[in-house]
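Note that one protein chain is taken out, while the other chains of the complex remain in position.
Here the chain labels run A, B and C in written order, and each chain numbers its own residues starting at 1.
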Amino acid sequence: MSGLVLAQFLGLSAALLGIGLFGILTRRNFILLLIAIEVAINAAVLNFVYFAGFASGPGGVSGQAAAVVVVGLAATEVAVGLAIVLALNRQRGSINVAEASTLRQ
Amino acid sequence: MDAVSWTWFLPEAFLLGAALVVFLLDAVGVRKIEAVGAVSVGAVLLALLAVISDLGFDPLGFLSTLPASVIDSGGGSTSLYAFSSLGLVFQGIFLLSALLVALASLSRPSDEAGASVFYGLLLMATLGMMLVAIAADLIFLLIAIEVTGIATYLMVGYTRKDARGLEAAMKFYIIGALSTALSFFGASLLFGAYGSTNFLVLSQGLGGVTESTLALVGYAFLIVGLAFKVTLVPFHAWAVDVYDGAPTDVSAFLAGGTKKMGVFAFFLVFIGPLSILTARAVSCSGSVCVAPYDFRPSVQLTLGVLAILTMTVGNLLALLQKEMKRMLAYSSVSQAGYMMIGIAIGTAPALAGATLQVFAHVFMKAGAFLVVAGVSALGVGPLIAQYRGLGQKRPYLGVAFALLLLSLAGIPLTLGFVSKFVLFSAAVQASTVPGQSFFFWLAVAGLLNSAVSVFYYARVLKVMYMEPPDPAVPLDGPAGDPTAGLGFGRTAAIILAVVAIVGLGIYPQPVLSAIQSAATHFVATGA
Amino acid sequence: MSLEELAFLVLAAIAVGTALAALLVRELVHTILWISVFFVALSGIYFLLQADFLGILQLGVYAGAVTILLLFGVMVTRKRIFSREAATGIGPFPLALALVSIVILSGVAAGLPTQPRTVHAYSPAALSEQLFTTDGGWLVLLGLTMLSALAGAIYLVREGRE
Partner (left out) sequence: MGAFDTLFQWAFLVPLFPLVGFVIVGFFGDRMKKAEYGGWVAVVLSGLAMFVGILIAIGEALSPGTYTDASYTWLNLPGTQSVFSNGFSLVMGTLVDPISALMLVVVNVVGFLVMLYSIAYMHHDQGLPRYYAELSLFLVAMNGLVLSDNLLEFFLFWELVGVCSYFLIGFYYEKPSAASAAKEAFLVTRVGDVLFLLGIFLYFATYATSGGGAGWAASGFKFTNGNTPFLGSLVGSASSPTLTIAGLMMLAGAAGKSAQFPLDVWLPDAMEGPTTVSALIHAATMVAAGVYLLVVVSLFLGFTADDRLAIVAVGGFTTIWAASMALVNTDIKRVVAYSTISQLGYMVLAVGAGFAMVGLYHLFTHAFFKALLFLAAGSVIHAVGTQDLLKMGGLRKSMRVTWIAFFVGAMSLSGIPPFAGFWSKDDVLASVYSQVGAHPLYWPFLLCAFATVFLTAYYIFRAWFLAFDGDGSRDASLPHAHEAPWAMRLPLIVLSGLALVAGLFAFVPSFANLLPGAGVPPTYGTTDLMLSATSVGLGFGGLGLAYLMWGNGRVFTLPADSPLQPFRTVLLRRYYVKDAYDWFGLKAVYGLSRAADFVDQYVIDGTVRGIERAFSQLSDAGRRLQTGVVSDYAAYVVSGLVGLLVFLLWIAPWLVRSVGGG
C-alpha cells in the first residue's frame, strides 16, 4: 500500500462542486437541477470520506459517519424535491424553473 | 454530559409527540383544524413552560440564578449537544414564534385541506429549531437546520393547488438545497482541517491537517450556507419571493421564526464559547507549540461588511415596494443586517443587543405578517395602497398594525427601539477599544439605515390613516366587534404580539437583564 | 505513479466526465444513465479509500435508489420518455463563476501536503459503533428529517379531494 495524495482528492471534489454549481446555474429542468445538487453534495461526501481516511487520530471514523448521514440526508432531499417536481408538473404542466417566475420585483 | 438529564429534552419530546399525534390523526382521518390546532398549540405551550422552568422560573433576572453546571453542560470534545442559557433563551424565542403562528392559524377555515400536515410540519420545524439551539457539533447543527428546512419547504407548498405557493416552494427548495450542499462542503473542509466537527475541537484548532487556509475556506462556505437562512445580501433573493408567495402565516413563521435559527447558528459557530472568535490558546502537542491562525479580525470584518450590505440593500429595495408582503420581506432582510452587527462585534453587550433584536423581531415581523394575513382574509388586496382607510375602518386592527410597524422602525416606547438602542450603543462602546474603530461605522450604518427605514413604514401609516377608505372593500365587521372576520386565534396572536412589543418597550428591564446575563455567560464561558 | 494513484486518476476522470455529460446531454434519460455511472465511479473511489461501507452505501442509495427515483421523476413528468430537452444556452457568467470557484479551491488544494500518504481503514463495526453511540444524535436527526419529508411529500403528491 504505497498511498495516495491528499491534494488530488481535494482537486477532484473541487471539480465536482464546480460542476454541480455550473449545473445549478445553467440548467432549467428541475430534475437536472436535482442532479446538479446531488453532484455538489457528493463533493462534500467525498471530502468527508478521504479526510476520514487520511486522518491521523481515531476520531477519523466520525468523518465516515458524517458521510453516511449526508448521503441519507441527500436522498431525503431528493425525495422532497421530487414531490415538489410532481406537484409543480401537475400544476403547470412544466418543470422548467425559469417559467415559474411570476413572483418578482 | 453528567449534568444533562433527560428532562432537559422535555420540550423537544412534547413537540415530537404532538407532531406524531397530528400525523396519526391525519392518517385516521381527523383533519379538522380545531383538533390538530389545539394539540399543536397545547404542545407548544407545554414546551414553552418546560423551557421556562429550565431557565428557572423567576421573571425578574431569572437567568442569573441558573446553576453554572447547567450552562455548557455536555460541551465535551465528542458531545453533540450542550445546554447554554442563551440557547434556552433562543428555544423560548423559537417557541414563541411557533406559538404565534399556531394560534393565528386556528382562525383559518375549519375544513381547510392540509391543516393537519401544516401543523405537523410546523411542529417538526420548531423541533429542528429547538435542536439548533443546543447544538455543540457542526454536523448536528446542520442536520438540525435541515430538519427545519425540509419541513418549511413543504410548509410553503402545502397549499398544493396554489401556483404561487408552489413556485415559492420550488425556489425555496432549490436555493435551500444549494445552501445545504455548500454548508456540508464547508463542514467537510473543517473536518479536514481539524479532524472533528465538534465545536470545542474547532475552537481549539486541534487535530487533522491543521491547515488554516482550509479552515478559512470552510468557514466561508459555512457563512454562505447560514447566510441563506438569515437572508443576508446577496443570499437573500429567494426570501422575498418566498415570503411573498407562501401562505402568509407561513411567511410569518419564516420571517419570525426560522430566520432566527440562522442567527443562533451564527452565534454558535462564530461567537459562542466554542467558536472560532473566542480567544484561542496556543495548542501544544508534546514539545511543539503552535499558535493557531487568528481568524477573528478577518471574519469580523467580513461579517460587518455583510451586515452593512444587508441593511442597506434591504432598506433601499423596501423603499420602492408596492406590495405589502414584499415590503415586509425586504424590511425583514434589512433587519437581519442589524442582527449581523451584533454577530460581527461579538462582545456580550452586542450579543445581547442582537438577541434582543431577534426577540423583538419575532413579535414585530410575525405580528405584522399575521395582521396582513388577517387583512387579506377580510378581502383587501396585496398592494400597500389598498390598505387605505384601514385605520379608520378597523381602528383596533389599525392601531395594532401601526404599533408593529413603529416597532420595526425603532420608535421609542416599543421593543424595536430598545433592541436597536442596546445594539448600537454596544457597537459604539466596542469601537472605543483601540483598533476596532470599524465598529463605529457599523453603528453609523445601522443608524442611517434605521433613519431610511422610517420612510417606508411611515408610508403605510399614512395610507392607513390619511387616505379615505376604499368603499369597494367591506372592511366593516358587525358593529362593535373588533375581531369580526379575524377569528379568535388570530386576534389572540396579534394581541400577544402587540402587548409584548409595547409592554416590553415600556418596561424592558427584566427581559433585558435576563438576555444580558445569558449573553455574558455565553461569551465568557469557555474563554 | 502507484497503482492506487493510477486507479484514482482513472476513476476521477470518469467521475468528472460523467458528471459533465449528465448535465450537458439533452436527453433526460441519458442524463440518468450518466449520473448512475458517476455514482458508481465515486463508489469505486470510496473502495479505493478503503471505505467499504460507504462504497456499498453509495451503490445502494445513489446508484440504486436515487437513480430509480430520478428516472421515475422523468417518466412521470413527460409524455414521451425519450424526448430531447430544448437547448439552453450557457451564459459566460455561470461558467466563469464555476471556474473561479474551482480555481480557488484548487489553489487551496495545492497548499495541502503532496506526498503520498497511507489511508486508514475503519471496520464497518467501528463505523456502526460510532454511528449508534457517539454520533447517534446525527441519525436521530436524520430520522426527524425523514419523518417530515415523508408526511409532507406524500401530502404534496397525493391527489387532493378539494
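Rule of thumb we're sticking to: contacts are C-beta pairs under 8 Å (C-beta built on N, C-alpha and C of every residue); 3 or more make two chains touch, one makes a residue touch a chain.
These figures come from a predicted structure and were not determined experimentally.
Trainee: What are the shown chains that the omitted chain is in contact with?
Mentor: Looking at the entire complex, the absent chain's contacts are A, B, C.
Trainee: Which residue, B:Ala13, B:Ala163 or B:Ala220, contacts the hidden chain when the whole complex is considered?
Mentor: Candidates B:Ala13, B:Ala163 or B:Ala220; residue touching the omitted chain: B:Ala220.
Trainee: Among B:Phe235, B:Phe270, B:Phe359 or B:Phe401, exactly one should touch the missing chain; which is it?
Mentor: Checking the options B:Phe235, B:Phe270, B:Phe359 or B:Phe401, the one contacting the hidden chain is B:Phe235.
Trainee: Kindly state which of the options B:Val51, B:Val230 or B:Ala348 is in contact with the chain not pictured.
Mentor: In the complete complex, the chain left out is touched by residue B:Ala348.
Trainee: What is the set of chain A residues that contact the non-displayed chain in the whole complex?
Mentor: Where chain A meets the chain not shown: residues 21, 24-28, 97-98, 100-105.
Trainee: With the missing chain put back, which residues of chain B would touch it? List them for me.
Mentor: These residues touch the chain not displayed: 170-171, 174-175, 178-179, 182, 213, 216-217, 219-221, 223-224, 227-228, 234-235, 237-238, 240-241, 296-302, 304-305, 313, 316-317, 319-320, 347-349, 352, 411-412, 418, 421-422, 424-426, 428-440, 443-444, 447-448, 451, 454, 458, 462, 466-467, 508-509, 512-513, 516, 520, 523.
Trainee: Under the stated touch rule, tell me which residues of chain C contact the chain that is not displayed.
Mentor: Residues touching the hidden chain, for chain C, are 93-94, 97-98, 100-101, 104.
Just so it is clear, only the chains that are shown with their structure count from here on.
Trainee: Let me have the rounded angstrom distance from the C-alpha centre of chain A over to the C-alpha centre of chain B, please.
Mentor: Chain A and chain B have C-alpha centres separated by 27 Å.
Trainee: Rounded to a whole Å, what is the gap between the Cα centroids of chain B and chain C?
Mentor: The separation of the two C-alpha centroids amounts to 32 Å.
Trainee: Any chance you could list the residues of chain B touching two or more other chains?
Mentor: Within chain B, the residues that touch at least two other chains are 78, 139, 143, 146, 150, 153-154, 157, 160-161, 209.
Trainee: Which chain C residues touch at least two other chains?
Mentor: Residue numbers touching two or more other chains: 105, 108, 112-113, 134-135, 138, 142, 145, 149, 152-153, 156.
Trainee: Sort out for me which residues of chain B touch chain C in the complex.
Mentor: It is residues 16, 19, 23, 26, 78, 80-81, 113-114, 117, 120-121, 124-125, 127-128, 131, 137, 139-140, 143-144, 146-147, 150-151, 153-155, 157-158, 160-161, 209, 211, 213-214, 217 of chain B that touch chain C.
Trainee: Report the residues of chain A in contact with chain B in the complex, numbered from low to high.
Mentor: Its residues touching chain B are 6, 10, 13, 17, 20, 24, 30, 33-34, 37, 40-41, 43-45, 47-48, 51-52, 54-57, 59-60, 62-63, 66, 69-70, 73, 76-77, 80-81, 83-84, 87-88, 91-92, 97, 100-105.
Trainee: Across the complex, what residues on chain B touch chain A?
Mentor: 78, 139, 143, 146, 150, 153-154, 157, 160-161, 163-164, 166-171, 173-174, 177-178, 180-182, 184-185, 187-189, 191-192, 195-197, 207-209, 241, 244-245, 326
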